[in-house]
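Below you'll find the structure, written out as structure tokens, and then a few comments.
With one protein chain held back, the other chains of the complex are shown just where they sit.
Right, subunit A next:
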Amino acid sequence: MPVLTEATVREWLEEVKDPEIPVLSLNDLGVITGIEVLGHSHVQVQMTPTFVGCPAMDYMKMEVEQALQKRGIQQAEVTISFETPWSSDLISERGRAALKQFGLAPPPKQALIEDLDFLEHVECPNCGSTETQMKSPFGPTLCRSIHYCSHCKETFEQFKPL
């Protein structure tokens, strides 16, 4: 039997998607911050929430456990940690493309920004115009803000930079 590696486990987890954005894997979202293989049937996964109050965290944790159990891992342990805090810069390039395809504007890079003014003029995911305004920093989920495009006259959401 081949030796179980971290890379294999990460590949297995590719099938676990964000429950609210089903085109985005948890890997690409950047919430899986550590994988440790402790034995051929013992894996520890460290996860961190996008937002501290994210209500989907327990669900995602359960899905990761189930994905590992399905592959025959008897001891699948998932812990929540803030050691590596999530920031929107942890979303992979593939994840950013998936967000856009889903109709959500991806967050601008270089997070940990002092100034949030750049939330104005976010590129519209429908028509690509930057003639947009932020309507509210709060949207249908904690990780989204609401914007309006003056060019195509559509309201759209952005995955917030954090």
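Basically, a residue touches a chain if its C-beta (ideal position, glycine included) is under 8 Å from a C-beta of that chain, and two chains touch if they have at least 3 such contacts; residues count from 1.
Rule of thumb we're sticking to: contacts and distances are computed from a predicted model.
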{"item": "Name under which UniProt lists the unshown chain, selected from \"MFS transporter\", \"Putative spermidine/putrescine transport system permease protein\", \"Response regulator transcription factor\" or \"Phenylacetic acid degradation protein paaC\"", "value": "\"Phenylacetic acid degradation protein paaC\""}
{"item": "Absent chain, residues of subunit A that touch it", "value": "51-55, 82-83, 85-87, 111-112, 116, 135-140, 142, 145-146, 160, 162"}
